[in-house]
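Every protein chain of the complex appears in place save one, which is left out.
Labels run A, B and C following the written order; every chain starts at residue 1.
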Amino acid sequence: MSPRLRTFAGFGITALLLFAVAPLVLGDFRLGLLAKYLCFAIVAVGIGLAWGRGGMLALGQGVFFGLGGYAMAMHLKLADAGPGELPDFMTLYGQLDALPWWWAPFANPVFALLATVLLPMLVALLLGLLIFRRRVRGAYFAILSQALAAAFAILLIGQQGTTGGTNGLTDIQGFFGYDLNDPVNRRMIYFIIATALLLMLLAAWQLMRSRYGELLVAVRDAEERVRFLGYDPANVKLVAYVVAAGMAGLAGALFVPAVGIISPALIGVVPSIEFVIGVAVGGRASLAGPAIGAIAVAWAKTALSERVPSAWTYFEGLLFVLPIVFLPGGIASLVRLRRRRTAEAPAAPALEKVPS
Amino acid sequence: MIAGVGAAALTPYPRRGLPVSVIVSQLFTGVSIGAVLLLIALGLALTFGQMNVINMAHGEFIMAGAYTVYVLQQSISSAGASLLIALPVSFAVTGLMGVILEVLLIRRLYARPLDTLLVTWGVSLILQQAARDIFGAPNVQTSAPSFLTGSVQITDDIVIASSRLFILGLALAAVAALMIVLKTTSLGRRIRAVVQNRDLAAVSGLATGRVDRLTFFIGSGLAGIAGVALTLIGPIGPAMGTNIIVNAFLVVVVGGIGQLKGTVIVAFVLGILQSMVEYATTVSVASVIVFVAIVAFLQWRPQGLFTLRTRSLA
Amino acid sequence: MTGLSVRDLRVVFDGFVALDGVDLEVPEGDVRFVIGPNGAGKTTMIDAITGLVKATGHVGFDGQDLLGRKVHRIARLGIGRTFQTAAVFEELTVLQNLDIAAGWGRRAVSLLRARRGVPPEVGKALETVRLSAVRDQPAGTLAHGQKQWLEIGMLLVQDARLLLLDEPVAGMSHDERDATGELLGVLSRDRTVLVIEHDMDFLRRYARTVTVMHAGKVLSEGSVAEVQADPRVQEVYLGRGAS
Partner (left out) sequence: MFKNRVATALVALSAVTALTACGAKTADTAGSAPAGGGAAVDTSGPTVKVGLLNSLSGTMAISEVTVRDAIQLAVEEINTAGGVLGKQLTAVSEDGASDWPTFAEKAQKLISQDKVAAVFGCWTSSSRKAVKPVFEKNKALLFYPVQYEGLEQSPYIFYTGATTNQQIVPALDYLKSTGKTSVYLVGSDYVFPRTANKIIKAYAAANGMKVLGEDYAPLGSTEFSTIVNKVKASGASAVFNTLNGDSNVAFFKEYKSAGLTAESMPVVSVSIAEEEVKSIGTQYLAGQLTAWNYYQTTEGAANERFVKAYKAKYGADKPTSDPMEAAYTSVYLWKAMAEKAGSFDIEKVKAAANAGGITYEAPEGLVTVDGATQHVFKTARIGKIGSDGLIEEVWNSGEPVKPDPYLKSYSWATGLS
């Protein structure tokens, strides 16, 4: 099978699994969980691009996830409250009489939807300009992005009256007029998230196979060398970083209707580094690897913690250690190895296996 | 006078302005925060700065140092004696943990510093959970010797906690000892040789693997010393490492790798900055301002305060 | 004036003077070899010309002032270089390496599309550097000499008009050297070439002019014969190396 046909088959099978098999096999509760995992998978696709292909270990993706999530939740809270009314927590904790100015635009659904993706991208752009232009990279970049996550979480927590503090924004009832308590609507949310994941995979696939994708790998492997060919590597990296931030923002925005909450607990150092683990397990530089890895890790977390809670922490620790030390290419490298061995066999690669 | 009264009446809390005593005592607070930062960052300055290894489990080594004090106090009742004995014991315990980590994992990852970061993060999770399973999830208590729970009266307004003085002294002693080791001993010369040119050092017959392990032993051992110091001022529990590790790395990054003096200066500058801003505003605002200051600083000096110049392409 | 013009170039590292007022004129179409003992400042000079290290003085090429510009801006003016240890993108194929080298001027839209076929300038360069057969092989799997040629090929598609080659034949076999030498001849037809080289045999066969550097300064300049006859050169360099 030609690589193109294989990719086509991969996308087809993924779509089939996500849109037909999963909804048929899984009950409402498990499908809701899968919706959440798919959001993490969207973040992972972006990290795969930035880290796997671009060499930028983004340990602060929680910030962009949070920006997208808060933008969406702010709109939904305002919509729940009704025109002219304040969201419940503001009167409780903030004792505000009027909406803060920076909340006001989010009452507009178009603004809010655009903001979920564009706001994280804008922040990433500004930050990236500062960081990449000055050639801060490698470990420095990783530690700095981690510190950003810490600072952002602290900032959000400190503004309880206007951000909900540690609670975050909770108790979201509706999604653009649809009641989130209705299981039918929750399925709709799942389908939207699955579509978004497929579109993001497509976008990442296009970026990776494009000339830009080749250039990004070149920058990853020999940043200085690229300079001598007339490119500014800062711009090359910036694109991947901004795209990854946009994907994280989108994922955060979709997480809100799926789970009904966004809080600083999803933003700080620990969640941000947890976003990376699935990417490492699945195969950082591959297309489907990060998404599969993220889904698998999230599923394992649920499954294990339902049985033996304290074992999960050990397991998570080992997930960071074993694949990275002994299988840096992740699960994807196993698939590739197998494919090479069975080069004659026409079997389509299983792009994705949905956990149940 | 009248204006002062008016302003006081308008503000919710009567601010007393900033008398000299407050500035001086905040200055010392800053220095003591800096001393803590320095102690927890010093080992990192060696492992990250000299060997380019990002050890996220450094915080858990600090935790292990603190638990060592707890374990020792189970058998040695005198708080003072147990603390003094804990210093070398912790150094040895966490140093050995570092060597084990180096031999088992880090050695395979010298070419992949970012992967080291993730792998050691995993190790830190495992160590935390192990601490929970061994010592229980709640914090444990140690008793501080009586000469370290009091304070030293400087003037009527300025009082300095003796535990803070002890930590400052400990931090400075650790820096001095480390400098002496690096500058004067043959081990130090070998460490610096490996840092400057690993290949050349290997070619010239230096057992770089042994030097790496020794460096890691010292760097991790310093985490143990920091752990002992932290029992005097903070909680001893499974999560104590995670709260400090990011700040410690920031100190090393801003200080510039490969040089201890950067770490020393930056620890104290950040400590003083934090304490001054915190006094004037709140802890949250101070944390954010310190982050912004660090990004701004790295705009100016992307490689940190001090750097070793090399002509390598990377 | 066309070609490379360097005047009073000075580079100081932490108090150590690496270049101490270098003056150099390389006319268009020349194949200039730069030789000198280790530490003479040869590579530092290339670093300074290409913007990698900070320098004072004046460097001009085709009427453009180079000093103070960023590395990628200088590259865009048509100045290309290779490195002592070949620096190619090992995980990418030969074709991808060359395609990237050809590409800084591409517009965003074409960057975001996948490459279709082989761009003509890349095909031509593949022929010139004799790598057509290994076109789809990852660059990391190439032999040492092939990597050096790939780098030169990258300079070709980059359309560099000043080529700065840092020890291009180091570690090459005899046949590879000859091939590289011929390549230099082809390259220099419409370009200016500056080669740093230690190999005296190679130099005698392919250099048109030679500059000898010593301790951060230009010691001597001229044809191969003139330079070899220069007593100062014999003293510091050839005197020990070639007698």
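Going forward, a contact is a pair of C-beta atoms (placed from the backbone, for glycine too) under 8 Å apart; a residue touches a chain by one contact, two chains touch by 3 or more.
The structure displayed is predicted, hence computed values, not measured ones.
With respect to the full assembly, the chain omitted from this view is in touch with A, B.
Checked against the full complex, the candidates B:Leu72, B:Leu105, B:Ala161 or B:Val228 give a single residue touching the omitted chain, namely B:Ala161.
Of the candidate positions A:Leu24, A:Ala98 or A:Val184, contact with the unshown chain belongs to A:Val184. Shown as candidates are B:Val53, B:Val140, B:Ala171 or B:Ala248; the residue that touches the absent chain is B:Val140.
Of B:Gly95, B:Gly122, B:Gly237 or B:Gly304, it is B:Gly237 that touches the chain left out of the display.
Considering the complete assembly, subunit A touches the hidden chain via residues 4, 8, 11, 15, 19, 27-29, 32-33, 36, 80, 91-93, 95, 154, 157-158, 160, 165-168, 170-174, 177-179, 181-188, 191-192, 195, 198-199, 202, 205-206, 259-261, 263, 265-266, 302, 305-306, 309-310, 312-313. Residues 12-14, 16, 22, 25-26, 29, 32-33, 36, 129, 132, 137-144, 149-151, 159, 161-164, 232-237, 239-240, 242-244, 274-275, 278-279, 282-284, 287 are the ones on subunit B that touch the missing chain.
As a working rule, only the chains that are shown with their structure count from here on.
Sorting all chain pairs by how many C-beta pairs they have in contact places A-B at the top. Among the other chains, the CA centroid farthest from that of subunit A is the one of C. Centroid to centroid, with C-alpha atoms defining each point, subunit A and subunit C lie 44 Å apart. Each of the following residues of subunit A touches two or more other chains: 224-225. Of all residues in subunit C, those that touch two or more other chains are 83, 87. Subunit A makes touch with subunit C in their complex at residues 206-207, 209-212, 214-215, 217-218, 221-222, 224-232.
The residues of subunit B lying in touch with subunit A in their complex are 48, 52, 54, 105, 108-109, 112-115, 117-119, 121-126, 128-129, 132-133, 242, 246, 249-250, 253, 282, 284-285, 287-288, 291, 294-295, 298-299, 302, 313-314. The touching residues of subunit C, when paired with subunit A in their complex, are 50, 52, 70-72, 75-76, 80-81, 83, 87-92, 96-97, 99-101, 103-106, 110-115, 154, 158.
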